[in-house]
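All protein chains of the complex are present and in place, except for one that has been dropped.
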Amino acid sequence: MTALVDEELLERAPHDTSLPRVTPHRTAEITSHLRTPKTLWCPGCSNGIVTRALIDAVLALDLDADRTAVIAGIGCAGRITAYLKWSTVHTAHGRALAVATGAKAADPGLNVIVVMGDGDCVAIGGNHLIHAARRNIDVTAVVFNNSIYGMTGGQMSPTTFEGDVSTTSVYGNVEQAFDICELARAAGATYVARGTSYNYQRLAQLIAGGIAHKGFSFVEAMVACPTYYGRQNGIATPAAMLKMQKARAVPVERFDGEGARLRDRYPVGVLHHAERAEYTAAYADVVRRSQEAPSE
Amino acid sequence: MQAVSAFASLWSVPALPSATLMTDASTKAKKRAPEAVVIDLELCKACGICIAFCPADVFDRDDFGRPVVARLADCTTCAFCERHCPDFAIDIVRAGERT
Partner (left out) sequence: MPQPRRLIAGNEAVAEGAIAAGARFFAGYPITPSTEIAEVLSRRLPQVDGHFVQMEDEIASIAAVIGASLAGAKALTATSGPGFSLMQESIGYAAMAQVPCVIVDVMRGGPSTGLPTEPSQGDVMQARWGTHGEHSIIALVPSSVAECFSLTVEAFNLSEAYRTPVILLSDATIGHLREAVALPAPEELRIAARGEPDVPPEDYDEVMSTVDNIMPRPALGSRYSVHVTGLVYDSSRGGVPATGRPAVAEGLGRYLREKIYHHRDAICRVEEIEMEDAEVAIFAYGSVARSARAAMKWARAQGVKVGLVRPITLWPFPTEAVDHMAEQVRAIIVPEMNLKQIAWEVQAAVWGRARVIDYGRIDGKLISPQEIQDLIRREFHYHRFEETP
């Protein structure tokens, strides 16, 4: 099988933010990696789009399917584990990154992709996010951010905006939304990117870039939930939600940071890319040193 | 792996469907109408994304809200519908391929 990443390319341009090329595949090829294409996701839910982008990213990198595991939390996004044909783990709510840490540490050669919803990742799973980022462990977290708890019927999440209506904020949410990319970056993630379901090609590339990056990669995929977020906040159709993504997403090099962040405008692209010691590689050095030391 | 595309160049064009930015294979082929745009009605959930975004207005909508291929000749094989169908219900048979 081909290598996970073009090592020679990275060596030549270690801080280049160029992304792997992704050539989207035909539907028949995409669905050959699914146990079934018939998903339980709502009409117009972007989860299927991001799932496709993930498959395209994995195919673009020519990953060995046998050596790839997708670990996901609980929520609509977590259902991806029942659909993907690769080895998948559907964890307890919020614990996907901790499970992934164990799996990657026990088998550092495993390609580990972690799929979470926004609530799973930054509410109940928030602690595990910041520590996985701090450790810079080589897994790729793809967060399906629809700013709502969809599976449980439309409650607010830590990425729901101020004023938004949800079933647990019927008078309007009074809490500020996380900028989860900022959170991941501040905690130590060395690849941080945001994309939209609208710009499919770019999203697939950002995911591929994250998988190729050696270190903790964090990709936020802006996802539409028409049934709960859309309906409760006056957005009529799935297409309208995708159009809003198109209107709000600003390429990072053009984002001036002014105006309401996240709700009305947000930067997309590779927001942060750095290189520092990856956790399993650093621990391999611990193993080596422990065996050199004189025994007790 | 083929050469990566430089980040900046992809943002110097309007945010059109990404087919215009692909440089593999023949660009001319992308502007040709495909052999077929196949809608799997078992999978389609009538979300309306394909109909709303088609830049060539290829689709009509049936009584259930599902797409009907009405103007195949206008299709440029941009594949926006295929990629943005959340239910994997659209399969485009490219020009020159067999159905």
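Every chain is named by a letter (A and B) in the order it is written, and numbering of its residues begins at 1.
Definition applied: contacts are C-beta pairs under 8 Å (C-beta built on N, C-alpha and C of every residue); 3 or more make two chains touch, one makes a residue touch a chain.
Small disclaimer: the values here were computed from a predicted structure and weren't measured.
S.K.: As a test of the contact rule: which chains in view would the missing one touch?
M.R.: Hidden chain contacts in the full assembly come out as A.
S.K.: Quick one: say which of A:Ala100, A:Val115, A:Val165 or A:Ala239 touches the chain that got left out.
M.R.: A:Ala100
S.K.: Touching the absent chain in the whole complex: find that residue among A:Leu19, A:Ile71 or A:Ile211.
M.R.: Selected residue, touching the omitted chain: A:Ile71.
S.K.: In terms of residues, what is the contact footprint of the unshown chain on chain A?
M.R.: 35, 65-69, 71, 81-82, 85-92, 95, 98-107, 109-110, 127-128, 130-131, 283, 286-287, 289-291, 295-296
The definition used in the following text is that only the chains that are shown with their structure count from here on.
S.K.: Distance between chain A and chain B based on Cα centroids, please, to the nearest Å.
M.R.: Result: the chain centres lie 25 Å from each other.
S.K.: Under the definition above, what is the set of chain A residues touching chain B in their complex?
M.R.: On the chain A side, the touching residues are 2, 5-6, 9, 17-21, 23-24, 26-28, 30-31, 34, 37-39, 41-49, 52, 61-62, 197-202, 205, 226, 237-239, 242-243, 246, 251, 253-254, 269-270.
S.K.: Per the contact definition, I'd like the list of chain B residues that touch chain A in the complex.
M.R.: Residue list for chain B touching chain A: 1-8, 10-11, 15, 18, 21-22, 24, 42-43, 45-49, 51-53, 79-80, 82-92.
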